[in-house]
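Submitted below is the structure of interest, expressed as structure tokens.
Every protein chain of the complex appears in place save one, which is left out.
Moving on to subunit A:
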Amino acid sequence: MMQRPHKAYPVELAQFHSADYVEFLHRITPDTQHLFSNELAKYNLGEDCPVFDNLFEFCQIYAGGTLDAARRLNNQVCDIAINWAGGLHHAKKCEASGFCYINDLVLGILELLKCHPRVLYIDIDVHHGDGVEEAFYFTDRVMTVSFHKYGDMFFPGTGDAKEIGEREGKFYAINVPLKDGIDDSSFNRLFKTIISKVVETYQPGAIVLQCGADSLAGDRLGCFNLSIDGHAECVRFVKRFNLPLLVTGGGGYTKENVARCWTVETGVLLDTELPEEIPENVYIKYFGPEFSLKIPNGHIENLNSKSYLSTIKMQVLENLRCIQHAPSVQMQEVPPDFYIPDFDEDLQNPDERIDQHTQDKHIQRDDEYYEGDNDNDHQMDLP
């Protein structure tokens, strides 16, 4: 189903952003910007984040998309909501950054928090999801997990594995810093291991997945070597948890690959496999000479050694263990036999997909993906 979102009102944008910033975005135009050099500097506009005609409307549309998506999920109109125009994860409360002006993800998450005690944010853009992490750095109600390139002065410069959150949010920010050239198998293995553990430990009520396509091979700015299948595998994996899922776009600077990627991922989310060859359409020329949904391998060296990835993984899992033992954070509300749901179960539509609590009662965990030797859990305590 395709929906036209409403244009987000300034007051909705100000649920996260500062009022003065929103107001400035609303009023500034390319013709008047020369009069406001101080403000432009203050809000980090003008360089990476230029002022252009209809900038504010642009923000209203993509933010409105994510907000409406979150609301649809909250009202259980659908299980998955997609806004490919969203995912501008660098925007900060009081300034723009990395061509992101309004952080639609934060707004969407805040909306989801009205109905879910815990929301999980996953970011597979090649850049660190700094805006979202920063917004929720102090809270345990949102866990942010970002896989990104880190080092060599790569934008934005944050996202070290040591960034784990603070105060109540300590251990609720996870960063997976990677080096150039990571390929499908390394990335998927790491992703699945970490995300399964995260979902198992954190038990979110909803998931927000930012699918930045600049982590693909051949991106103008990115430096990873993922294929479209590798990238889409992450989406497929997250979908399997059967939690309310909000999917957004994000970065991606080789536009044909971005189009390919999000087309394939739309297919994945709809459980539809698409033929490899792109059918004739008005833009078919952009996809020559192969006209395929596949993209060529990047032929770059994978600088992520097995030991490096293993170290990162250990660090992340170690930090996750701290949550299991933290007494103040209630992961299991009560033992299963006496549990009191945090929502009115009577209102649950019995025809809807099984909710997490019921799932927990099943003996066979739905999210047990690794069998035999690949099972990482046999060393750890199962909740």
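Keep in mind that, in the parts below, contacts are C-beta pairs under 8 Å (C-beta built on N, C-alpha and C of every residue); 3 or more make two chains touch, one makes a residue touch a chain; residues count from 1.
We adopt the following convention: contacts and distances are computed from a predicted model.
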Checklist entry - Absent chain per UniProt: "THUMP domain-containing protein", "Auxin-responsive protein", "DNA polymerase epsilon subunit 3" or "ARID domain-containing protein"? => result "ARID domain-containing protein"
Checklist outcome for this item: Out of A:87, A:181, A:230 or A:249, only one touches the absent chain, namely A:181
Checklist entry - So which of A:24, A:56, A:84 or A:136 would be touching the chain we can't see? => result A:136
Item to check | Touching the absent chain when the full complex is considered, from A:16, A:147 or A:224 | outcome: A:16
Checklist outcome for this item: The one of A:13, A:49, A:124 or A:317 in touch with the missing chain is A:49
Next on the checklist: Residue by residue, what part of subunit A touches the chain that was omitted?
Outcome noted: 1-6, 16, 18, 30, 34-38, 41, 47-53, 64-65, 67-68, 70-72, 74-75, 77, 90, 92-94, 98-99, 106, 110-111, 113-115, 117, 130, 133-139, 141-142, 149, 151-158, 160, 163, 166, 180-181, 220-221, 223, 251, 253-256, 267, 272, 274-286, 288-289, 291, 299-301, 303, 342-343
